[in-house]
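For this depiction, one protein chain was excluded, whereas all remaining protein chains were kept in their positions.
Think of it as A and B in the order they're written, each chain with its own count starting at 1.
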Amino acid sequence: MEEFLQQVINGLSLGAIYALIALGYTMIYGVLRFINFAHGDVFMVGAYIGFFIYPLLSESLGTGYLTAFAVLLAAMLGCGLLGVTIEFLAYRPLRNRPKLTVLITAIGVSLFLEYTGQIDFVFGADYKTYPTLVERSAVFSGSGLSLGSDQVIVFVVAIVLMLLLRVLVMKTKIGIAMRALSMNLSAASLMGINTNRVISFTFFIGSALAGAGATLYAMSYPKINPLMGVLPGLKAFVAAVLGGIGNIPGAVFGSFFIGTAETMTAGYISPTFRDAIVFGILILILIFKPSGLLGKGGVEKV
Amino acid sequence: MLQVEHLHVNYGAISAIKGISFTVPERSIVTLIGANGAGKTTTLRTISGLVKAASGKILFKGEDITSIPPHHIVSIGISQSPEGRMIFPELTVLENLKMGAYRRKDAKGIQEDMEYCFNIFPRLKERIKQAGGTLSGGEQQMLAIARALMSKPSLLLLDEPSLGIAPLLVKLIFEKIVEINRDLGTTMLLVEQNAAMALNIAHHAYVLETGEITLEGNASDLAQNEEVQKAYLGM
Partner (left out) sequence: MNKVARPYLFLLLGIIIAFGLSAWADGINPYDQRIVMSIGINMILAASLNLINGFTGQFSLGHAGFMSIGAYGAAIFTTMIAPGMLGEVAGTGMQDVALFMGLLFGGIISALIGVLVGIPSLRLKGDYLAIVTLGFGEIIRVIIQNIPSLGGSLGIANIPRYTTFFWVFFIVAIVVFFIQQLTKSTYGQGFLAVRDDEIAAEAMGVNTTRYKVEAFVIGAFFAGVAGGLYGHYNELIRPADFDFLKSVEIIVMVILGGMGSTYGVLFAAALLTYVPEFLRGFELFGVKFDSFRMSIYSLILIILMLTRPQGLFGGINFKKLMKVGRKSVVGNQ
């Protein structure tokens, strides 16, 4: 029982990180109806932003929660700007082009970030060790169950960000515009909504959340390299599809599900199958209920 | 107020609008009638900036607005209640109306205009917290018109407000269109397949056939025209 609960805790904390990445996939899909393949690589850049900026920040701010918070903000801001830039340079010129053209461009952007990151004078192909932002300690341990401070931080940060996102999307004018745009783009422009600006904004928010996810991920798994975004990116994508892509609560639900399924598989079956199980879930979902568990309507015809 | 001059619009290799010209005088209701596929919706979409014109000019208050992006078109005072209503289905009635006022900053004015909309369409007030997608067709049409009014337009483009709506409600909606024109002095360009209703409320009318204007005149005169009667009024 304790082991089971422990796996649940581990799964949920992994899921919380996936959720931050999955939200970006789902929001961007919502407004542009396409899968931003480069999202996992934006996440990767987020980890490197933290890696490079930490020494600078800790010099003036010292080590502690304030610095950790500053690193988080820096990663979010940096990733947000990167996302906006990618959209502007690579995706915007392709509006109204066939979806496959955009998809391949997105794969190109993804490869570009991965390969450029591997160049020696950029990030380098080798593993780097992410700085310890917060000393790890056991918040709770006993009777075979433990909860680390890093896990608590993951939960708190992820939940706060998700709540902020909810307020943004449900209550603010630009948030409502974002939803309006995802329902009907031409109707939105007839309202006087500058659709390009809202799309940029969506990329900023989605990518910034990936930056936050990267900071939390690197805190938990401090070995970073330029390909680190591939698997978490794919898994978060699966989570978004599971919850019904374009559906914000669905992405969160799907992420917790995927995170838990992954740790359960690793714990009870074999760690080597933790990636395969995620793809297995993806395929089952796409074959039996492509609109996702919480999605409505059919698969959009392309 | 609005002048369209020799407008051409193409979809790929197909020419949808073949050099039409018409004018909409201030405070008037002008209607474009014609069959399905005549190019009525394309004309409105081009005025709103959703479709690019191949050639020709669109002048609004004397200024050339031919290649201005849609969100600027709303800012200068043209709004549209589009074909098929295009309500945001998952936004509430209130949120839909707020989106209509997206470019406005005057909270007080927005409030007043919303009151006005609820005044002419009391049903919307009853359903204020309901999602747009759950409204009936007629209610959605009311919402589409109200939403377009929320930008405080001087020119309102109405695309097929009668489409797919119960006849009794069509009558009501057309009465409201006249009421809005009278109360607010909003100029209207109405596109309709239901020629009888349109000619009944419009001041001036144009007949559009496969991308070309074939007839024009005073609305009541056109209603008496034999060809129009045969082709569009089913007489």
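Criterion: a residue touches a chain if its C-beta (ideal position, glycine included) is under 8 Å from a C-beta of that chain, and two chains touch if they have at least 3 such contacts.
Quick caveat, the model's predicted, so the values are computed rather than measured.
List the neighbours, among the chains on screen, of the chain that has been left out.
Answer for the hidden chain's contacts among shown chains: A.
Check each of A:Tyr18, A:Phe34, A:Tyr130 or A:Phe203 against the chain that is not shown and name the one that touches it.
Final answer for the missing-chain contact: A:Phe34.
So that we can see where the missing chain sits, which residues of subunit A does it touch?
Residues of subunit A in touch with the missing chain: 34-35, 90, 93-94, 97-101, 103-105, 107-109, 111-112, 114-116, 118-121, 230, 234, 237-238, 241, 270, 272-273, 275-276, 279-280, 282-283, 286-287, 290, 299-302.
Criterion: only the chains that are shown with their structure count from here on.
Using the touch definition up top, name the residues of subunit B that touch subunit A in the complex.
Interface residues on subunit B, with respect to subunit A: 48-50, 69-71, 73-75, 79-80, 82, 86-91, 95, 98-100, 102-103, 147-148, 151.
State the interface residues of subunit A toward subunit B in the complex, per the touch definition above.
173, 176-177, 179-180, 183-184, 186-195
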